[in-house]
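One chain of protein is taken out of this complex; the other chains stay put.
Up next, chain A:
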Amino acid sequence: MIRPSSLAAAARPLLTSAARATPATTAAAAATAARLSTTRMLRDQHDASGTTHFGFRTVREEDKESLVRGVFSSVADNYDLMNDAMSGGVHRCWKSAFIERLAPAPDTRLLDVAGGTGDIALRFLDYVREQNGGALGAAHVTVFDINPEMLRVGAQRFSKLGLENGGPHVSFVEGNAEELAGIEDNSMDAYTIAFGIRNCTHIDRVIRQAYRVLKPGGRFMVLEFGKVNNPLLSTLYDAYSFRVIPHLGQILANDRDSYQYLVESIRKFPTQQQFVDMMKHEGFQVVGQGYEDLTFGVATIWSGWKL
């Protein structure tokens, strides 16, 4: 029998907390929509009436944050069990692959946004230690999350490993990914966000902030659910998503709606290419196509450079 608490320490939830939706006036939303109307994706994300999507539902922008919060509080205790149950544990491989692609060095300063319980941060420090003969050098990670509960869990987890919050290697900061308040311009070597950006209200603002805080030569990396392109697999994946996952949510977590939101929000997220276009729009440059599909595109790693 696996105790939920040990699981909580072992895995970071796929559902991470969202950026705080700033109360947008109609005018501001219209300006945003007008500026970004160049790509279809951006029209999809917001329209002039100040609404956005919450799964397949259309909601007012200012409501999304509390709705996402609702999802998180209702599934919180069963996150990790559900993550493993739904992905067959594969999400761990995705996260490891993510850090391997980043290949951090002992001098890397990382900002991990929506990093909550520190799953990516821990893999980051493990990677540096492994590559650097057991020493952490000057490696540092800032775990940034909007949800104080998640940060508390992360800080406790790190503390048990002898890594104190505010110490030489890790700090936990609460804040909104669309603002990154308190993070200096040009101060980070790398920016990661894993299974978090999907839940943000304004993806473009999140990317713009990432660009602001990265040093020239810094790397922006996103791990998120992608789109499965193989038609046969995509049929199977859809069947699994819409027929199996909500039931799993019902049985394991007694919460069907939250998992319904999860699968719907994955479908509403931009395609691989649309997200690359959004990154380029904010100034990032990419090598090749700019993304790499994992497990046939169920998850995707996007990567861009500020140069």
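Note that contacts are C-beta pairs under 8 Å (C-beta built on N, C-alpha and C of every residue); 3 or more make two chains touch, one makes a residue touch a chain; residues count from 1.
Convention: contacts and distances are computed from a predicted model.
Could you tell me which of "non-specific serine/threonine protein kinase", "Ubiquinone biosynthesis protein", "Phosphatidylinositol N-acetylglucosaminyltransferase GPI3 subunit" or "Mediator of RNA polymerase II transcription subunit 8" is the UniProt name of the chain missing from the displayed complex?
"Ubiquinone biosynthesis protein"
Out of A:R129, A:R152 or A:K215, which touches the unshown chain?
In the complete complex, the chain left out is touched by residue A:K215.
Of the listed residues A:D189, A:D204 or A:E224, which contacts the missing chain in the full complex?
If we include the chain that is not displayed, A:D189 is the one touching it.
Tell me which stretches of chain A touch the chain missing from the display.
The missing chain touches chain A at positions 101-105, 107-109, 189-190, 215-219, 285-287, 303, 305, 307.
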